[in-house]
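Quick one: this structure, given as structure tokens, is what I'll be asking you about.
The chains shown are only part of the set, and none of them has been moved.
Chains: A and B, in written order; residue numbering restarts at 1 for each.
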């Protein structure tokens, strides 16, 4: 086997960083070369993440782009937005291939980015990254050096609806998306809202009304798929679980087709996709069936009362919604088998 | 104070029955006169429900309509559908006032009932019961002797959307309703699907496509409110919690109005309703804030991207979605203060 790819994880103190480490530590083509965290520099990974004790001797370092460029060939950046753009610009300049897990390079239009996030820290790179959803952009990813890994909600919404938008079977305006996410999506944010006793036994919608930052990202990709303007109504909810997103989309058909045809289109589209599993008729995606894995389970059902198409998906927000998808992108970018390091079965129960 | 009302709970071995007992045991105008359960006849309540030990000396009896008619003036029936119609017919004949928590008398059209449940066991009573949603049918409930207590999902869907349908501000066709329910909604059904290890850490949609039996019930009430045909797309989901329902409705406006006007309409409608709390701007209904109580928290938000109205609610499926609502109906039917026995604050955290 060839030399392993030397990989850096930049910004690894949160849950996404930890998940990247979990996956990369078992990846047969990768050698973890550097792991950074400003707050934890100098401490060992096993000390900060007791789950990793015994699995690696690595220590966190501070971010030093020049040192990273010497130590690694490929960087995953899992930093807050704006900070990320800043660091990514330096890493790209230093010659590293980058898979960025922040939101900084997902939106292609600078006006849209500014509207949602404020001034961009590296505007010259806007539009330079490939949108890292392999099932939609595989060809571009194969020759990419720079990838913007999609948000967790967009991944869950786009995968089941993509075939129908692309074929023009449903309207892109409006789409109604109701998503339910585990708490790890909020990262390790220290806020009263995320305390155990605040979230246990509960569920609630948040950022209702089109104000969640994943809205423009979903809309951008819907427009690419449909070749038409998108109007998306997206309501995220918080579930009392750590991981996983279940998504339900209501879409208006634009033509006549049978229920079987709808299922066939979904099945055809994903026939050769390892990570998208189209469920048999009657089954619905369950978070438990994908937990800890890079799978996204999808299903389609026609509503008897309204005729709308109901698209369903379940994925693990930290894997197919973040770290796993980033590794899938890396595999494509480097010509590795696409499933390398990602064949783990879901953790059930 | 007058003589307490002698009340029977018929079919009290499930969670709804237990919840009725929890509420009725503290109700100052009520004396629990009989509690039935075929399987548990002869055993004490405290033995079967350890939570009730020390709070009552009552024992379960078998159903005997004549005996019930002698012992009680008012019956809550919490039996499976069909069985319920059968027993209710006898109790009504014997002169008891009845609040039925099954689905048997919620649908007014016999054709619709048959389509969803099969032949009706007491067709002569179809349409005789008042639909027990006090916020919509208070006047009728005040002079009723026979009430069909609404389903949990319909209650959560109807309360936030009712003012907008009644005023004609939104269309009744289509309505998109995404609901997330705790597991107690399925009762104590002994099926693998309801085992702890199957549901923990998960979430999934079920009965997708317009096949859930609450669909015609929602449609019936939407049509009454809107005075127009309803087309309802309803997708229920199971949450890994015991109690509570969070509902999100997407509704298409039929005219121009400001966001403030929408909030005002909701607030005006429920200004004098004790159990419907309209949340302040920016807040969203949370299951935790209503758990164990008869409150239904509601909110309205206009979606910036699509202009649709998003209606949100949270309630406890066993209280406002079942037993609490039934007691609220009884209070109205008997001329008691409507909040009697229902003033308990939610259990937080």
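Criterion: a contact is a pair of C-beta atoms (placed from the backbone, for glycine too) under 8 Å apart; a residue touches a chain by one contact, two chains touch by 3 or more.
Bear in mind that the values here come from a model prediction, so they are computed numbers and not experimental data.
Chemist: Can you report how many copies the full complex contains, not just the 2 shown in place?
Modeler: 4
In this section, only the chains that are shown with their structure count from here on.
Chemist: Measuring centre to centre with CA averages, how many angstrom lie between chain A and chain B?
Modeler: That pair's centroid distance is 39 Å.
Chemist: Per the contact definition, I'd like the list of chain A residues that touch chain B in the complex.
Modeler: Within the complex, chain A touches chain B at residues 173-174, 176, 178, 180, 197-206, 208-211, 215, 219, 231-235, 237, 239-244, 246, 248, 250, 284-288, 291, 299, 301-306, 308, 310, 312, 314, 349.
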